[in-house]
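Every protein chain but one is kept in place in this view of the complex.
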Amino acid sequence: MLSGKTVAEHNSRESCWIIVHGKAYDVTEFLDEHPGGSKIILKYAGKDATQEYEPIHPPDAITTNLPPEKHLGPVEPDTVEKVVVEITDEEKARQERISNRPPLDEILNLHDFENIAKQVLPEKAWAYYSSAADDEITNRENHAAYHRIWFRPRVLRDVTNVNWSTTILGHKSSMPVYISATALGKLGHPDGEINLTRAAAKHGVIQMIPTLASCSFDEIVDAAQPGQVQFFQLYVNKDRAITKKLVQHAESRGVKGLFITVDAPQLGRREKDMRMKFEAEDPSVVSKSGSQAVDRSQGAARAISSFIDTALKWDDLPWFKSITKMPIILKGVQCWEDALQAYDSGLVAGVVLSNHGGRQLDFARSGIEVLVEVVAKLKEKRGLTFPNEKFQLFVDGGVRRATDVLKAIALGATAVGVGRPFLYSFSAYGTEGVEKAFQILHDEFEMNLRLLGARTLKDIVPEMVDASNLQSHIVVPRDDLYSNNYDSMKYAKLKELKGKL
Amino acid sequence: MLSGKTVAEHNSRESCWIIVHGKAYDVTEFLDEHPGGSKIILKYAGKDATQEYEPIHPPDAITTNLPPEKHLGPVEPDTVEKVVVEITDEEKARQERISNRPPLDEILNLHDFENIAKQVLPEKAWAYYSSAADDEITNRENHAAYHRIWFRPRVLRDVTNVNWSTTILGHKSSMPVYISATALGKLGHPDGEINLTRAAAKHGVIQMIPTLASCSFDEIVDAAQPGQVQFFQLYVNKDRAITKKLVQHAESRGVKGLFITVDAPQLGRREKDMRMKFEAEDPSVVSKSGSQAVDRSQGAARAISSFIDTALKWDDLPWFKSITKMPIILKGVQCWEDALQAYDSGLVAGVVLSNHGGRQLDFARSGIEVLVEVVAKLKEKRGLTFPNEKFQLFVDGGVRRATDVLKAIALGATAVGVGRPFLYSFSAYGTEGVEKAFQILHDEFEMNLRLLGARTLKDIVPEMVDASNLQSHIVVPRDDLYSNNYDSMKYAKLKELKGKL
Amino acid sequence: MLSGKTVAEHNSRESCWIIVHGKAYDVTEFLDEHPGGSKIILKYAGKDATQEYEPIHPPDAITTNLPPEKHLGPVEPDTVEKVVVEITDEEKARQERISNRPPLDEILNLHDFENIAKQVLPEKAWAYYSSAADDEITNRENHAAYHRIWFRPRVLRDVTNVNWSTTILGHKSSMPVYISATALGKLGHPDGEINLTRAAAKHGVIQMIPTLASCSFDEIVDAAQPGQVQFFQLYVNKDRAITKKLVQHAESRGVKGLFITVDAPQLGRREKDMRMKFEAEDPSVVSKSGSQAVDRSQGAARAISSFIDTALKWDDLPWFKSITKMPIILKGVQCWEDALQAYDSGLVAGVVLSNHGGRQLDFARSGIEVLVEVVAKLKEKRGLTFPNEKFQLFVDGGVRRATDVLKAIALGATAVGVGRPFLYSFSAYGTEGVEKAFQILHDEFEMNLRLLGARTLKDIVPEMVDASNLQSHIVVPRDDLYSNNYDSMKYAKLKELKGKL
Partner (left out) sequence: MLSGKTVAEHNSRESCWIIVHGKAYDVTEFLDEHPGGSKIILKYAGKDATQEYEPIHPPDAITTNLPPEKHLGPVEPDTVEKVVVEITDEEKARQERISNRPPLDEILNLHDFENIAKQVLPEKAWAYYSSAADDEITNRENHAAYHRIWFRPRVLRDVTNVNWSTTILGHKSSMPVYISATALGKLGHPDGEINLTRAAAKHGVIQMIPTLASCSFDEIVDAAQPGQVQFFQLYVNKDRAITKKLVQHAESRGVKGLFITVDAPQLGRREKDMRMKFEAEDPSVVSKSGSQAVDRSQGAARAISSFIDTALKWDDLPWFKSITKMPIILKGVQCWEDALQAYDSGLVAGVVLSNHGGRQLDFARSGIEVLVEVVAKLKEKRGLTFPNEKFQLFVDGGVRRATDVLKAIALGATAVGVGRPFLYSFSAYGTEGVEKAFQILHDEFEMNLRLLGARTLKDIVPEMVDASNLQSHIVVPRDDLYSNNYDSMKYAKLKELKGKL
């Protein structure tokens, strides 16, 4: 058994040991790979980091990420000095904001959750969740695209009883919405993704479990109620043995669908997240290191994703089919050609038309725009109509209102994935927040079905929307960095004004 | 006879009695259903609420809404304690603004009324009047759509005598505008809808009486001059006996047209209105109740509208035809398919192409846009031309200038409904305000007819407008909630600036 | 001879005499018709108003506007009390701004003149010059329309010698630009329109003399150099004898073209101008008068234009042809149908495609947009090509750069009228300002011809511009009044923030 004193000697960048859950680990070589930056680890060099570690990481994160030889074994508890976490003024202000959140009754829509989350999340968590690729044009286009679609509602239909439940991959869902996979849930709330599991159970909504969850896969599945439907989102590992184990474990635990991410051979440059890294580092250290220094600038996204296989290809699909009976869905298809290829392969049950929440390729089009082209071309080339039980189309990205969802349904989607809004809901209010988010959506669905003159989702037909301007990329989200740099034209000034300006 | 003392004992949420016009009522169970929230009632628990009640409610509101067993009977006047209404600082400031309104001569256009109303109305009244559905996109699109229509005026025509009077459903109107129905007029002015009646009489404009007026139907009809034309807007009650009584009473009182609202099987989510409810409640109470509490968050709109029939359908039209000889017009048609069905039914005299002032389905298209499609399709399918005496088309929503009206006329409308602007006119200046609003419109009509080269409305032909961009939903009203949440991109900062920002 | 004392007794609204240039006038009945409002006259009731009168009015304004019986005759000079014009703080600040104007060398473009004029003009003058109809949408569209036209320049052509002079109605012009008629020049500068005459002489530019000039017609013609070409803009009087006299006098004085305004049977509502009237009035008086008062709210524009004939029509053209040999041009044509009718009449030498600087019908299209339709239709219907010597097309409105002019030339215009920019030039710097404005245009023409690869205007062909988006009314100038009134959506607020906001 190690003594706390021995550990305490390894308190520098040259040799850095830390204690987590009573065991010591040598993290010296891991410092520069740590998604959260080295600085936060160095703060606990030679000390007990449990208190800081616990709320953010899956329990097995450290054992999984460090090779066995770096696991130094248990430390004698009495010999370890207590670490007093000092609370910064900024953190105090944040805690005050948390205690001043408005009561849940005052939350009227999904935007409200985002607004509260923005104020109560730690800066880094907000940066990670909200950031997107490059200039974040696609990120905003995802939302804006829905605003180019307008309704053609019908009147004088008996809409006393309206019903917006549906079936996704053969499973009942209380609404045409599923919880899409998003990473690192514990950054927002200590219970992480389990908040979603609990709320989904109550409301009959399907949850897609992310590969990069903060909670472990089993924790999330264990939190489910009997009969609760869960899907699994997969980042394919370069080491296919690991992938096989993950997939088969998921199937054995009852997961009902496998969503393979195909739009992320490499994770995008998310500059808000990258910039946060610098803020967190000690500027003097960074400054000294200059351009010769190790590149620690990639943000959380890249750090946690180096395992993803850049070589994943169409030819790999039969192998997936061979290792699981779960229906396979490709998540991240972005043009009709790939949707057609997916259909023609006969191996997949559907595709998610998605650009990864704008976090990958900037200037990728919105899922809803791609939906229109996919529906048209698969009808033209293969005579398909949508929604289609045999080959289901999903979209995600930018959804904030039930009206957004209903537009996608009218255009042929089976259901719509919603990610960040639920993340913000539990970041702001935990499980209750997600439940309230579902309640809001239910309320919006009920009202909007009535106002559209539709009793069920089957009544939401293409003629109910005017999407003729959807492909117009004429008004484009503002390019903030460019605009900030541009100096506007100056006019002739009065003489006396010169001095003043 | 009850004594004031007895009433005074019922002064809590558990047992709440109030006195109105000398009679006591048990409102305990009504507290949570009150459109204006429970807080304002509790303030008068056990007391005389007449002074607060009177300016807002129709005289029979309390007797209609409470079941007979809650009518406790007369109270001995001398035993009732006087209630001194305390005037808040906010209210004092508002009163000062009222006394500082500019003279009517300085009001140059309908926008000016809205601006003054915004400043002199109680916050709740402004929220109720101005609010619209969801993100209020349709609300603003209603106005913006007119800006995508441009004129092609003609010159060198003798326009010495110009005349913009017309005929609506066979009745003379001094302008191609009628007063559209809007609810709760007393929120804006103690005389409520009667302001409109009086001004309409002077100017030969037709008023549509709303089902949800603050003044009673008979008060409004009584205020009319002999021969003055009024229409009636109908929300159809689940209890058809009530509806029948209303309609036949209206007809017996001389009403000339029945406008059945078909776009409101359920009233929309109007979040500005809903949010106002929270502001008005005691935050501590709301806070305690948490998410378990009764849902009092629906705003005035829903509270007053629970009686509306969600089952109203095309098959009900013959019944309406059987109970009245008034011409029937469907208010709230939003696509050519429904306009055609209305025409083909042979039962209705016209339709109002309307989205309820943007207060129902967000992303419904503007009435003026729907007009173009209806005119084109009814010509194509049934050979109709517009304006058409036999099947009249009306539009409402977003109108602020005579030019807006003339665009609708050019495109085939018989007349245009104007709601909020007149509401704001009397909220700011009472009856005189509405008269001034009419004067302004007359002045604008005279000038614009001359500038268009048109002597009468018949000269306002389709070739006089270019509406080719009307269907372009490329520039869409700003999504405020989304934009507020979005953090713009940040650039590299100078070191010294870090501390400062 | 009257004594000053007698005059001094008529110092009230009931009886108001003033002295101008040594003669007394009874203006009691004229008070409410005075374009500048009654207040400014009442300030001089019973006194000598010459000092205030002189810089603004044509010398014969008072004698023309007052019936002979109100001309009271000469006043004994010694008996008249001196009027000390008090200078307000606002006026002092304005005078200081005037003395701080930047030197002319720092003026780089026509926008600069406008900017300086805005700062050095009296508020009323700026309001009169800059105002336009209704929401001023057309006013801004005039400029914006040019921005939807882009160039397709040619390279590798010898552009050492470039020449942008041209011929307008058979007369040489040093550039394809003429000075368009604008009213009330003395509001901006004591020399009024004569500033334009002098600068035009030096630079070989043609001036169009306005009917409503501040200088008298003869003053302007007298100021011209021998051989200098001037046109005359005509508002047709209800009394055709007056019109005949005006036209024949103009012809006799050597004017070379008659531009008959056809877009102003009534002058537009220019609200900035109208609002200025209220500011100038004593609020207490206005307040008392209420809505019963005489309508003095029409602004300068309407007051000076009541003589204009609302009955002017195509059938009047032969009469004009019979009274003058000057070529006749119709100013204010706004669609191809009227341009064709003008051509087919055989009576006119051309048309100005103009909406009166946005001051008449709001939502009239820009002249440059109308040009494209006129050129296309007159080719289709009559086989004409443009520019065309026999039937010349002009446009005006919104021009600020030589590039704007060259776009019009490429699309078929013979020349372009420029009004406000020259008005602002002399308002800011007198005659020298206008000369500098011409120099700037010359400099821009030289450079842009070279950069377009054109040696003369003949080389500026339609293929050099891409005007395919000109008809797109999708991005429309902001509706300021509407936008000011609209309350944006609010989101959920933290509790502690409530008190603060």
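Chains here go by letter, A, B and C, matching the order in which they are written, and residues are numbered from 1 within each.
Simple rule for what comes next: contacts are C-beta pairs under 8 Å (C-beta built on N, C-alpha and C of every residue); 3 or more make two chains touch, one makes a residue touch a chain.
Quantities reported herein were computed from a predicted structural model and do not represent experimental measurements.
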| item | value |
| --- | --- |
| Partner chains on view for the chain not depicted | A, B, C |
| Touch with the omitted chain, as defined above, among B:Asp26, B:Asp112 or B:Glu435 | B:Asp112 |
| Residue, one of C:Val27, C:Val75, C:Leu104 or C:Ile209, that touches the chain absent here | C:Leu104 |
| Touching the absent chain when the full complex is considered, from A:Ala49, A:Val162 or A:Met274 | A:Met274 |
| Absent-chain contact - pick from A:Asp135, A:Glu193 or A:Asp466 | A:Asp135 |
| Residue, one of B:Met1, B:Val85, B:Ala241 or B:Leu494, that touches the chain absent here | B:Leu494 |
| Absent-chain interface as seen on chain A, which is shown | 134-135, 137, 262-263, 265-266, 268-269, 271, 274-275, 278, 283, 286-287, 289-291, 293, 295, 297, 310-314, 316-317, 330, 332-335, 337-338, 360-365, 471-476, 479, 481-482, 484-491, 495, 498 |
| Interface with the unshown chain - residue positions in chain C | 102-106, 108-109, 111-112, 114-115, 118, 126, 130, 135-136, 140, 143-144, 147-160, 271-272, 275, 283, 400-401, 403, 407, 432, 435-436, 443-444, 446-448, 450-452, 463, 466, 468-469, 472, 474-475, 478, 480-481, 484-485 |
| Sites on chain B contacted by the missing partner chain, in the whole complex | 96-97, 100-102, 106-108, 111-112, 115-116, 119, 474, 491-497 |
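Note that only the chains that are shown with their structure count from here on.
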| item | value |
| --- | --- |
| Fitted rotation between chain B and its twin chain C in degrees, CA, nearest 5 | 90 |
| Distance from chain B to chain A - Cα centre to Cα centre, in angstrom | 42 |
| Per-residue overlap in chain C, given as positions that touch at least 2 other chains | 474, 491, 495 |
